[in-house]
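With one protein chain removed, the remaining protein chains of the complex are shown where they sit.
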Amino acid sequence: MGMVGGSIDAFIGAVHRIAANIDGQIELVCGSFSSNPEKTKETAQALFLNPQRAYSTFQEMIEMEAKLPESERMHVVSIVTPNNLHFEPAKMALENGFHVICDKPVTFSLGEAIELEKVISKSGLLFGLTHTYTGYPMLKEARYLVKVGKLGKIRKVVVEYPQGWLSAPIETSGNKQADWRTDPKRAGISCCMGDIGTHAENLAEYISCLHITEICADLSTFVPGRQLDDDGNVLIRFENGAKGVLHASQICAGEENNINIRIYGEKGGLEWKQQDNNTLLLKMLDKPVQILRTGGNGLSSKAAPANTRTPAGHPEGYLEAFANIYKNFAMAVRANIQGKTHDYETYDFPTIKEGIRGMLFVEKAVESAQKGAVWVKM
Amino acid sequence: MGMVGGSIDAFIGAVHRIAANIDGQIELVCGSFSSNPEKTKETAQALFLNPQRAYSTFQEMIEMEAKLPESERMHVVSIVTPNNLHFEPAKMALENGFHVICDKPVTFSLGEAIELEKVISKSGLLFGLTHTYTGYPMLKEARYLVKVGKLGKIRKVVVEYPQGWLSAPIETSGNKQADWRTDPKRAGISCCMGDIGTHAENLAEYISCLHITEICADLSTFVPGRQLDDDGNVLIRFENGAKGVLHASQICAGEENNINIRIYGEKGGLEWKQQDNNTLLLKMLDKPVQILRTGGNGLSSKAAPANTRTPAGHPEGYLEAFANIYKNFAMAVRANIQGKTHDYETYDFPTIKEGIRGMLFVEKAVESAQKGAVWVKM
Amino acid sequence: MGMVGGSIDAFIGAVHRIAANIDGQIELVCGSFSSNPEKTKETAQALFLNPQRAYSTFQEMIEMEAKLPESERMHVVSIVTPNNLHFEPAKMALENGFHVICDKPVTFSLGEAIELEKVISKSGLLFGLTHTYTGYPMLKEARYLVKVGKLGKIRKVVVEYPQGWLSAPIETSGNKQADWRTDPKRAGISCCMGDIGTHAENLAEYISCLHITEICADLSTFVPGRQLDDDGNVLIRFENGAKGVLHASQICAGEENNINIRIYGEKGGLEWKQQDNNTLLLKMLDKPVQILRTGGNGLSSKAAPANTRTPAGHPEGYLEAFANIYKNFAMAVRANIQGKTHDYETYDFPTIKEGIRGMLFVEKAVESAQKGAVWVKM
Partner (left out) sequence: MGMVGGSIDAFIGAVHRIAANIDGQIELVCGSFSSNPEKTKETAQALFLNPQRAYSTFQEMIEMEAKLPESERMHVVSIVTPNNLHFEPAKMALENGFHVICDKPVTFSLGEAIELEKVISKSGLLFGLTHTYTGYPMLKEARYLVKVGKLGKIRKVVVEYPQGWLSAPIETSGNKQADWRTDPKRAGISCCMGDIGTHAENLAEYISCLHITEICADLSTFVPGRQLDDDGNVLIRFENGAKGVLHASQICAGEENNINIRIYGEKGGLEWKQQDNNTLLLKMLDKPVQILRTGGNGLSSKAAPANTRTPAGHPEGYLEAFANIYKNFAMAVRANIQGKTHDYETYDFPTIKEGIRGMLFVEKAVESAQKGAVWVKM
């Protein structure tokens, strides 16, 4: 695997590398980690890479690697740059025969995402999107339970993603993460909805097995001087008549990274919180609530145990969820290379389809908000 | 005290009586417990009341009690009937010199509520409304912390009230509680918003010390055949520019009575859940979360300890919260009778003002929903 | 009911009164609330009692009340004094025809407890002991599940009672509660074991339906200058071969009143924590954990719902548990007076039997500790 972005200073680059490392199935062999070639060299050294495979640009990386013998060259490009730098390297990698795994949101704009889908389709190669949270085993169990009708017809979904880290204008005092996310040139038309609202939207559709068809989004910028939204409250309606609430925020002072979801059907409900990710509450009407657990008893899906590494009570977390996406993607790539079929049900990972849904959500949320928080179709 | 409604079969009548009993400050002396005189007699007997003070109608009760010497007669009428039977007994009681404490929502319609306010005002007597949840000590602490600016300017409020008990059409199979709440003739224009949405609205305004000024309400009836809403998702905006989400539901299968609230300001946030009512989480920006506890250390308000009966770690609950409203109302009545002043800051209770806000919320939520979930001013 | 002890300054007196009031089944009619007659008068006035029934001594109360006509006089004496003042009033009350309900531990010494049992037996009257925690509905459910064999043969019990309020020598600075509890003249041979260790012991035997037969107790006094134990760690063995741990402490800094119990059998386990008293975790081998709830779904016992006042999700607490003991005792007294039988299975309350077990536990724990924490039979 080669990496675009993710120098040793970046947060998410390290997370991607850990996720790729954990299972010993993927080897990082090269990278173009930074627009600063010195930083790229430094990163390559820290990662014990061959210095010759520390490339100044992603273009160089793709070109040079494509020339290497197949047994030596990278097979996958991992893209971990800000939103505005996803499309170009992804496109070029795909056009040069490399599979791509990319951070979310998938592109800078919906237009780019739709175009990228065409590139992928034409290439016949695989494209993975690291919507981390769907990597959690207990969410795979939740999706399965909904899919097989355990809850009956779905009526209501409540999905939340409160964070507090942008409560103050830290982008003005050198916080690199805050800087690009609040900059329309790099983040696109939205900060909060793009960065974390898309995770919430992805989770809602993943779990419910339903598409959101209409939204009414009240977006706000609470921190003076900020150019993009840092909070949003959204009413949602689903294709089957279910309704719900999606809210995401970066100004919920004191919250860490508290993404969570509840879903209710005619016969029961489910509740999951990322900060207690190994627990899934199953609430069947007129019965005691059951505590389903990663690696634990009474799971119904094949996917949950298949995406678990340790026995119940040995907590897995964010990195393992992230690693599940890498592992499943790597399995699919290997199957692709070997001409085999991949079990997408058990070893699932998000793709360009989820990427397009995310970008559509962002564009529609911003459109709704700009019109005064009115209903828009999605 | 005399009681209108609340025969031995009813749920909320018993709760009111327990709440009135706990502190030994209020004595139930008479009642008109049911439209069925036999049921009234039976209830009076079970409560060890003088059988002569078990009245067939509230009119009779008010008339007869008014004739008794002051040292003997009731001083307060407690009204615990369905919504459509609040206004008449309240009005008559007030006009005959009796203070009134009444279940919520205060009346059948906003119009009645506004008229009742005039009656109260003219009478010079006290009117208490049993919005139970504001009786919890930790919510009094929360309100105080917001009021004194601990959180800075308020930015966001999330208030939820999920229940699951109306997931199936139990009103058709003899559930008395479900029956009147889903009947427009007795409940008014709303089931879910009127019954529990008003609690959520009351909590949001109580804690935030702010008025809601605009709402966008998406109400639903999920159970086929039901005439009123059983679920609602509402975007809210406050007078100071804060925003938020209020959702209430009676079809969240598997939920008990999970009213909860989170509020965030520039400097910190607070979180409270009724099902863990003795805990209030204080989340100051860049500091560890603190666990404030009923009867515990580090409380700032005078009201929280003043409304607590036991030391920390001896859980108080719903009945104690309810009893705080009765106790504080009784203190105010006693002060009124004795011509003294009551400390409304420390021993607060909801009044007709909160009642009118609640009815306004219900009417506006229904109006918003009927127009397709558009923004309406409140 | 008449009360001995419990002036307006005392903590536990008020708790007993609330517990007696809640259900409107018991009326406080007289009292000897303090050794200081002025304090007694003041208390009587605050409680709206007839001043003539505020007695200077318990002897006077018993004598005078016995002379009143049956329809007027008290039927029950409630004793809420320190340990050294339980036996005398209990004995005298019983010998004068009054039922007795008494705070725990039952007496100052095991000898007194055994003697009291004889007095009770001879009187043919009822004696209730306010071991509060067994009043919780979820513990009644737990006991029932164990009793009917749901967990299989019991193997292990872990019961804890950590408090932190005596971490510093507050008895030297005027804390009345601390003062008598740490004074051998009033508390007896033990502070921690007597005050709260007995609650733990009572809980262990109540839930397990088993007697403890051997203990090995390592008691400590951590606060310099204190005369009695403020901490104890105890290994326990049960009659059926089960084993366990009981520890109680008043120097666990930062703990409130965290009594909790876990019990494990061949087929499953149960977990309950007083500070989350409405939840009982049922952990069956190889199945997901179930969350049983006060007023909730899937309860097996008749006793749990019979001792619950509100629907699930309306938290009950310490005062309701306490009130269950008073209510059940009052039911038994009423049945006794009316010559009817009382359903002791459903409406249970602790009696002299539990009192003697508690005193035996205290004496044996102190004996074990004094010998160097060796095993002693119980």
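Per-chain residue numbering starts at 1, and chain names A, B and C are given in the order in which the chains are listed.
Note that contacts are C-beta pairs under 8 Å (C-beta built on N, C-alpha and C of every residue); 3 or more make two chains touch, one makes a residue touch a chain.
Model, not experiment: these values are computed from the prediction.
Touching the chain that is not shown, out of C:124, C:174 or C:254: C:254 (per the contact rule at the top). In the complete complex, the hidden chain is touched by one of C:55, C:98 or C:264, namely C:264. Across A:21, A:109 or A:336, the residue that sits in touch with the chain not pictured is A:21.
When the whole complex is considered, the residue among A:176, A:211 or A:314 that touches the unshown chain is A:314.
Summarising the interface, subunit C meets the missing chain with residues 151, 155-156, 158, 160, 162, 164, 167-168, 216, 218, 220, 222, 231, 233, 235, 237, 243-245, 247, 249, 251-255, 262, 264-269, 283-285, 289, 372-375. Residues of subunit B that touch the chain left out of the display are 282, 286-293, 296-298. Although one chain is not drawn, its touching partners on subunit A can still be listed: residues 11, 14-15, 17-18, 21-24, 28, 47-48, 163, 165, 255-258, 274-278, 293, 296, 309-320.
In this text, only the chains that are shown with their structure count from here on.
Chain geometry summary: the mean Cα position of subunit A and that of subunit C are 55 Å apart. Between the CA-based centres of subunit B and subunit C the separation comes to 34 Å, rounded to the whole angstrom.
Put simply, the C-alpha centre of subunit A and that of subunit B have 43 angstrom between them.
Under the contact definition stated at the top, the residues of subunit A that touch 2 or more other chains are 282, 289.
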